[in-house]
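Note that this complex is displayed minus one protein chain, with the remaining chains in position.
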Amino acid sequence: MRLLEVTDLRVSFPTPDGVVQAVRGVSFGVDRGRTLGIVGESGSGKSVSTQTLMGLTRGATVTGAALFEGRDLLTMPREELRRLRGARIAMIFQDPLSSLHPLYRVGRQIVEMIRVHEPEVGREQARGRAAELLGLVGIPRPAERVDDFPHQFSGGMRQRVMIAMALALNPALIIADEPTTALDATVQAQIIDLMVRLQREFDTALIMITHDLGVIADIADDVLVMYAGKPAEYADRRTLYYRAHHPYTTGLLESIPKATGTRERLQPVPGQPPSLIHLPPGCVFHPRCRHVMDRCRSEEPPMLAVAGEGHRSACWLPGAAVGPGAEAERLRDEAQAAGTRRRDKGEGDVAPAD
Amino acid sequence: MSLTEPQIEAVHSGEHAPAVAGRGPWRLAFDRLRRDRAAVVSAVVVALVVVLAACAPLLAAITGHGPAERFPTTGLTPEGIPVGPSAEFWLGADGLGRDLLVRLAYGARISLLVGVLATLLATVFGVTVGMLAGFFGGAVDAVLARVLDVVLSFPYLLVAIVLAAVYGASIPLMIFVIAFFSFAAMARIVRGQTFAIREREYVEAARSLGAGPFRTMFVDVLPNLIAPVTVLASLLIPTSIVFEATLSFLGLGVDPRTPSWGAILADSVDFYRVSPGLLLFPAALLLITTLAFNMLGDGIRDALDPRGDRIGTR
Partner (left out) sequence: MSLLRIEDVRKYFPIKEGLFVRREIARVHAVDGVSLEVNPGETLGVVGESGCGKSTLARCVTGLHPVTSGRIVFDGQDVTRLSGRGLKAFRRDVQMIFQDPYGSLNPRRRVGSIIADPLVVHRIGDARARRRRVQELMELVGLNPEHYNRFPAEFSGGQRQRIGIARALALKPRLIVCDEPVSALDVSIQAQVINLLTDLQGELGLTYVFIAHDLSVVRYVSDRVAVMYLGKVVEVAPGEQLYREPRHPYTYSLLSAASVADPDASAARSRVILAGDVPSPITPPPGCRFHPRCPKAQARCSTEEPLLLGVEHRAACHFPVEPGERLTGATRSGDRP
């Protein structure tokens, strides 16, 4: 059994302008000691998905299931979910200032958190653990700095404090939502380094939500790409970067200037993401897709198995057409030319997953 | 949780959104207001009060009762007690045998006139002072902020009594008094908003183009003040109406012979035991009117500011 298994999660928000369909059927899972990266741009639903799991999306209509250690987070009583939060599942946000109380010393905040969840731990003992945790995340002179206020720490140090708090109760799962986005490159490198090290040490499961494909390349074992509230592609890290199937994933990768420093023209994804109230028919990505076929305009592709093991993609292109190679390009062009050719007939070796 | 800015963007600006040409911020706000039931009901009530005020002469003609005309024989019982509602006097008569409905209709004119004019005056002053203080900051701000503090610490009722005693009660004086004591609140909020707007990148962009301070103030700052100012103004109107009623009740407002809601209430004090309608009708009208204006103001606030930044309540 997986530590966390989310199936067909759907989240929508009623607004005065219509119903915003923020997440429309996403499934993913994560095991102990593994890192799942969820990548997507604004409005992709990547943050809403995990916030929903933690009961942080008030006023939303939620369906689906999210089994954590065998229990469904979505139907759990609020009080129970609250107890789970922090103790078994910890969250790290982009802005540590919004999650640290400005008027309490950081040590006290960690102590309070430990004692809320483990009332049998004494104050002094908890304080010792707080200092130990600060030391663990690389804060110098931890025994003195437990008595500092959040504003006395720099941005990078604050994010370390957040990580220390997240680790305080030895959670099974850490959800990190853009934890390094607000940080500078050199500090970001420190934090990612730290997270990888600690994850190995404690055998924690990690869900890393980010828009930054560079961060994902550093840290994730498996990657889920989301677009307009739907999963677009799921694969292990290397497959995703070198043998991507979904044209959106390819488009994202080609939008980034190459590390080799060539100045060949970037290939951006044309157009804009769709409105989440008025979604296009068929595949949500078809208005921006380079390989659009007739079928894409009317039929929404499910997540289908493609070439590699565990590799799935929500795209009607032939399953063997992965990566940037000439052969894959030929397959894509053929498919496009043939229009609505069925992949299960054309490429017999592919069977739908799920 | 609420949607973040980019998510809202994704909602409004997607390619597949229906044609929204010209659906600017004002139009969007109006559409939201239209869907707010409480606001629509309030707007209808406000409209009815306006109709009542507009129809005052018509009511006088239909009933044949002038607003200051006394009917000692038909309006009062032989014992001198005002008659209740009847075919002749729809809402009854007051202690002097005058038609209450006709007087309330004429009173509505005074209330609306004073409420709207005082608010307009307060808004013009408040926006000017607040924007200058907020935009220029420094010494200009220091001086203007102190002036506002002084205004806000005046005992307004005492000042009103003294002014009424010296110059005699009149509508223009009352409008001036009410505006004088409301503009400071407006100025403070405008000042705060201007401070915030001044730091926005589009103001910096205007400066980098070479635009002067006054152009920037009118073109870039003022349009962004309209939302908070509209909200505040719509809430100032009922305050001014109550202020007027209070002053008139105390005999410090308009000429006592002019029918005004406050004066009518004051007149009813001697009779409410024998003729409760005399107190009930004007009080209810005052309450309903201010409530409607307040609710409409709240609706406008929500419509202009759907994410609930609560403008104007700092």
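Should a chain be cited, it is by its letter among A and B, assigned in written order, with residues numbered from 1 in that chain.
Definition applied: a contact is a pair of C-beta atoms (placed from the backbone, for glycine too) under 8 Å apart; a residue touches a chain by one contact, two chains touch by 3 or more.
This structure is a prediction, so every number in the text was calculated from the model and none was measured.
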Hidden partner chain, touching residue among A:Val121, A:Ala143 or A:Val187: A:Val187
Using the touch definition from the top, which of B:Asn224, B:Thr246 or B:Asn294 touches the missing chain? B:Asn224
The listed residue (A:Thr61, A:Ser154 or A:Ser298) that touches the chain absent from the view is A:Ser154
Contacting the left-out chain in the complete assembly, out of A:Thr75, A:Asn170, A:Gln267 or A:Ser298: A:Gln267
Can you say which of A:Pro171, A:Gly251, A:Pro280 or A:Pro301 touches the chain missing from this structure? A:Gly251
To test your reading of the contact rule: which positions on subunit A touch the chain that is missing from view? 41-42, 138-140, 154-157, 184-190, 192-194, 211-218, 237-238, 241-242, 251-259, 261, 263, 265-270, 272-273
For subunit B, residues in touch with the removed chain: 5-6, 9-10, 12-14, 20-25, 28, 200-202, 204-211, 215, 219-220, 223-224, 226
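Note that in this section only the chains that are shown with their structure count from here on.
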Distance from the mean Cα position of subunit B to that of subunit A, given in whole angstrom: 51
